[in-house]
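Shown here: the complex without one of its protein chains, the others still in place.
Presenting chain A:
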């Protein structure tokens, strides 16, 4: 009896081993690209990317793109997989997150060969299809790790018809901006919409004011100063005073301090406020709430007299691909060259209503102004001056809580700067 059982077990084991061997043989010769995406199933970008994958697999029957729709927390999952040596070949996120999570930790593969590869059916070198400065934006030395396909930038959104109705023109300078706010307020319309529960939306004001007053790189410089002394320079205080000016004049819509996203932006889209300072994703997020005569327009953050940063300077917030360490570089580069074809990137514009990084694709109508700002810019800076990637914990635990207090009127400009000085010094002393 015992012998019989052991014989059956042996036969079963042999069958399992044989089956396993058969399956590896059937898959051998077929390359698999493991792709973890930041999009969720059903999102417009997911649909566009799925179409690219289907077309690529049809054109390359020996390649399978094994895609998983992971959502925005994809970098945490990539980290865990990287630790167990099981990272995907390809993933995507915003440039700041990719830089902070992978590039700075030397966990990304350079994709330098891709730059000179020809884009299929177009015969154009890969690097030549991008809007100037966009592809090398996250370059580290000679190495290119990050391949952007979507451009986001921030500025003031407004409804052109509403501005006409109130006889107001988009302001170019800070003084004009304040006047425009006063006009709306005097006529009973809340000038500025703000979803106060999102701290990084609140931070747009102070960050942009510092950019305009002192130029790019100055926020990062102050954050990285271990003594905290840099915050003592007058420009930082002036920027804080200008935020306080908006608060003191009650330009923000009632209830903004507790406004839970997306309450304020949907109220703006339905005409309950005049302007909102946020990223270029706003038009696609609010399209279903806006009336038929709503004409999406945008203007860049106003310049400030005597400021070092002009309006010709644009913010670049890029979404793109990266190949984590150990990826099959050849397969990934081949796929990315295929994906950047004009006919597929058109989906980013038409279906996702975003700005493509390809220079030969116009923006959706609602974002035409944003694209103009980016294309005509003389120089670029990262979103929030690159603070998210450079000093993420300082950004999250020092700056954002203090900035919330400033924009909620719980702290005056001088106190804000004093606290920044003190807390920055404390932060670095604990490192």
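The rule we apply is simple: contacts are C-beta pairs under 8 Å (C-beta built on N, C-alpha and C of every residue); 3 or more make two chains touch, one makes a residue touch a chain; residues count from 1.
Everything that follows uses one rule, which is that contacts and distances are computed from a predicted model.
Chemist: Select, from "ABC transporter permease", "Hydroxymethylglutaryl-CoA synthase family protein", "Molybdopterin-dependent oxidoreductase" or "DRTGG domain-containing protein", the UniProt-recorded name of the complex's unshown chain.
Modeler: Its UniProt record gives the name "ABC transporter permease".
Chemist: Using the touch definition from the top, which of A:308, A:342 or A:396 touches the missing chain?
Modeler: A:396
Chemist: Touching the absent chain in the whole complex: find that residue among A:189, A:263, A:295 or A:361.
Modeler: With A:189, A:263, A:295 or A:361 as choices, the missing chain is touched by A:263.
Chemist: In terms of residues, what is the contact footprint of the unshown chain on chain A?
Modeler: 72-73, 75-76, 79-80, 82-83, 96-97, 99-102, 105-107, 196-200, 254-255, 257-261, 263, 267, 272, 388-389, 392-393, 395-397, 400-401, 404-405, 408, 410, 426, 430
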